[in-house]
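The complex appears here minus one protein chain, its other protein chains still in place.
Labels A, B and C are assigned to the chains in the order they are written; within every chain, residues are numbered from 1.
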Amino acid sequence: MAASPRATLLVSCADRMGIVARLSTLLYESSCNIITSDQHTDDQDGHFFWRIHFESQRFELTEIRRRLEAGIPALFSDLQMQWQFFEAERRDRMVILVSKLAHCMMDLLSRYRAGELEAEVAGVVSNHRDLEPLVAAFGVPFTFIPVSKETKTQAEERLVKHLEGVGCDSVVLARYMQVLSGDFLRAWTKPIVNIHHSFLPAFVGSQPYKQAHDRGVKLIGATAHYVTEELDAGPIIAQATTSVSHRDTVRDLTRKGKDLEVAVLARAVHAHLRKSVIVHRNRTIVFE
Amino acid sequence: MAASPRATLLVSCADRMGIVARLSTLLYESSCNIITSDQHTDDQDGHFFWRIHFESQRFELTEIRRRLEAGIPALFSDLQMQWQFFEAERRDRMVILVSKLAHCMMDLLSRYRAGELEAEVAGVVSNHRDLEPLVAAFGVPFTFIPVSKETKTQAEERLVKHLEGVGCDSVVLARYMQVLSGDFLRAWTKPIVNIHHSFLPAFVGSQPYKQAHDRGVKLIGATAHYVTEELDAGPIIAQATTSVSHRDTVRDLTRKGKDLEVAVLARAVHAHLRKSVIVHRNRTIVFE
Amino acid sequence: MAASPRATLLVSCADRMGIVARLSTLLYESSCNIITSDQHTDDQDGHFFWRIHFESQRFELTEIRRRLEAGIPALFSDLQMQWQFFEAERRDRMVILVSKLAHCMMDLLSRYRAGELEAEVAGVVSNHRDLEPLVAAFGVPFTFIPVSKETKTQAEERLVKHLEGVGCDSVVLARYMQVLSGDFLRAWTKPIVNIHHSFLPAFVGSQPYKQAHDRGVKLIGATAHYVTEELDAGPIIAQATTSVSHRDTVRDLTRKGKDLEVAVLARAVHAHLRKSVIVHRNRTIVFE
Partner (left out) sequence: MAASPRATLLVSCADRMGIVARLSTLLYESSCNIITSDQHTDDQDGHFFWRIHFESQRFELTEIRRRLEAGIPALFSDLQMQWQFFEAERRDRMVILVSKLAHCMMDLLSRYRAGELEAEVAGVVSNHRDLEPLVAAFGVPFTFIPVSKETKTQAEERLVKHLEGVGCDSVVLARYMQVLSGDFLRAWTKPIVNIHHSFLPAFVGSQPYKQAHDRGVKLIGATAHYVTEELDAGPIIAQATTSVSHRDTVRDLTRKGKDLEVAVLARAVHAHLRKSVIVHRNRTIVFE
């Protein structure tokens, strides 16, 4: 074993005295050194959340995982601790879904190219062919899965098969202009990050910039969230706003909003990929 | 006449070629020098808006007003130009309405004390006595007008009389926790600026920070708007947001939100007082 | 003449009564309708600045230009009015200079592809070959002009010739890692927009993120400015900052800073291309 391998542990359970002590002792006794540790206890329902990033100075990570699998139930049997274990070297395989608008996809691919995205981009899937040449320039596989009202069910089945086929861990909807059905979400249960072009819960649904202009707001926003069955209602990961004025037409809002969408989606994807997010009752804990 | 007196002219009408030329020539022929000029044409409905701040280098402002009264209908009779004329020396008399929360009122009074508010604060009115000593420390008159469910009509009548009595031009609701009735708004037709503690149109009504926490948003906001009969639906003057996280309880949101409320209300009041705002179809043009 | 052609007029001169009236009358008499008008008078030195965007409802723009050329000296001979006239249809031909870092260039090309950049990208020039395939994917010409210590003079001469050859109006340094010499700047006198990766005037010169980290700042910044002979000292067009914390290493600052650089450069380039910037004594007037 050359360098010390690193891993991230996400933990959530009902709070009780001694969790930090016992769990960090378990890691210590396995010769793991904690690099960063972030803990949060919800004041309202007393739930406990912990993110620990550590390096194993003696054992392979498979051995560490084995010890956690044995130790956690033994130590915390009454707490029904939920935990996730991620090896740092084992990056997520990510698939980007996109329609015709390039900006969010281009930004993610640029970050990927610059080595800043903690993922392997397994491919781009689109219901249009427009972006195929740009994707090719990044050396990333492009898959065309057209969707029409009539073929939606088959298209979604094809999509599930494709995601499974490429070993996808995380899906990003980078302005994918199709609503994923409940059937799809039940078939594909791994995380899906979406960008919505408004400051949710304001302006749900279609044409949010038009809605924003009509209301005469002085800020527009963007929201990245995990996809759930209820449209635009999933757990929010990141949001941002930017100033607009009476001079801005709907077209200007759309243009300015694109920069927000890019920034917010990138922030959410980054947090998701580095395993900083825990979902709890339709809210997210996002460790920085 | 010592120094050149200054004035602001706000103009709105249907757009047509030559408005700027004719109106600026009218001012020029009256020996007025334009200091700042801000013009906007709405792309959608072709409406024209202009704010001109100028100094009169020859005549008293009463004479300038007389010339505008004569000249504008003559030049623009077919455009039904709406215009407002404000002498810079004649500051608004402003009344602040407040309940128990001091922060917005304190901020406005501090700015007033520092000579930064382009208004004469004619007084503070409250339905509680709590803030009386603080108001007194600023040398500003305090008026106690209690409101109960039973006395609301009489209290509002008393308020209208009070506002008329002190010669009020503009009312600011600095977290005044009473909804002003339609009867009041028909009796008192001058501008009322309100601060709402959410990013409208999200979280209308009561307990917006509680609503925001429940939805798990990552930003909270504040909105300053002119009061209309429909609650929290009037023309928006200014908005801002600030980041929050899973660590923030409703109490934290409330505390952080207070800073936003202060900042947004101050910005809106400043724009209103310096005559930079034109309302058009439930939207505002805010010239910077 | 199909649709009404549009143009922008930038004007600066010593302030005096009647400039707005006379100039807008000149346009009115030439059947031009002002769409937006933004005026500023510097309080300190009494200088007058005006940006007028208008459409000509009767004449070709060449005729309008002829009338301005005749009318402005006649009307404002004593004011030495400086003016620039830009036909909206005649977009700037822009050349992007870049080295190895792709982010700013990618962003500009993406905006160009989306039809959001008010320019014709005449090409990308680089002192490295790395980005050639990406540039090709956008269908934009790529020119390789290597620079070494020994060949710098010749390389700059070649660059001038290239810029002249493609009819370049504006140059953008999108993280071009070469300092342009005084000789170059005297040979190439058209505007050059640069992005510097700090909040100028803090952290001039090389490795600003390292400097920022050493000082322990809680914000990092980016600055877009016109290039002058003194390094990083030209007129500032746009700036922005973003929060950082003790957790951020120099590498994190570099990564976060890239997003700032992209945003600030895009804003500056947009303002420059839409003819919203006037330079006056090493400061800029940027009309929104």
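One rule holds for everything that comes next: a residue touches a chain if its C-beta (ideal position, glycine included) is under 8 Å from a C-beta of that chain, and two chains touch if they have at least 3 such contacts.
These figures come from a predicted structure and were not determined experimentally.
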Exercise for the section: Using the definition of touch stated at the top, determine which of C:16, C:100, C:190 or C:283 touches the missing chain. Expected result: C:283
Exercise for the section: Looking beyond the chains shown, say which of C:5, C:18, C:235 or C:257 touches the absent one. Expected result: C:235
Problem - Residues belonging to subunit C that touch the chain removed from view - result: 40, 42-44, 199-203, 215-219, 221, 235-241, 245-247, 249, 282-286, 288
Fill in the blank from the handout: Even though one chain is not shown, subunit B touches it at residues 36, 102-103, 106, 110, 113-114, 116, 133-134, 136-138, 245, 247, 255, 258-259, 263, 266, 288
Handout entry: Chain not shown, touching residues in subunit A
Key = 15-22, 24-25, 27-29, 31-41, 57, 288
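Assume only the chains that are shown with their structure count from here on.
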Problem - Chain whose averaged C-alpha position falls nearest the assembly-wide average - result: C
Practice task
Could you pull out the chain whose C-alpha mean position is farthest off from that of subunit A?
Solution key: B
Exercise for the section: Find the geometric centre of each of subunit B and subunit C from their Cα atoms only, then give the gap between the two centres in Å, rounded to an integer. Expected result: 36
Handout entry: Multi-chain contact residues (two or more partners), subunit C
Key = 36, 288
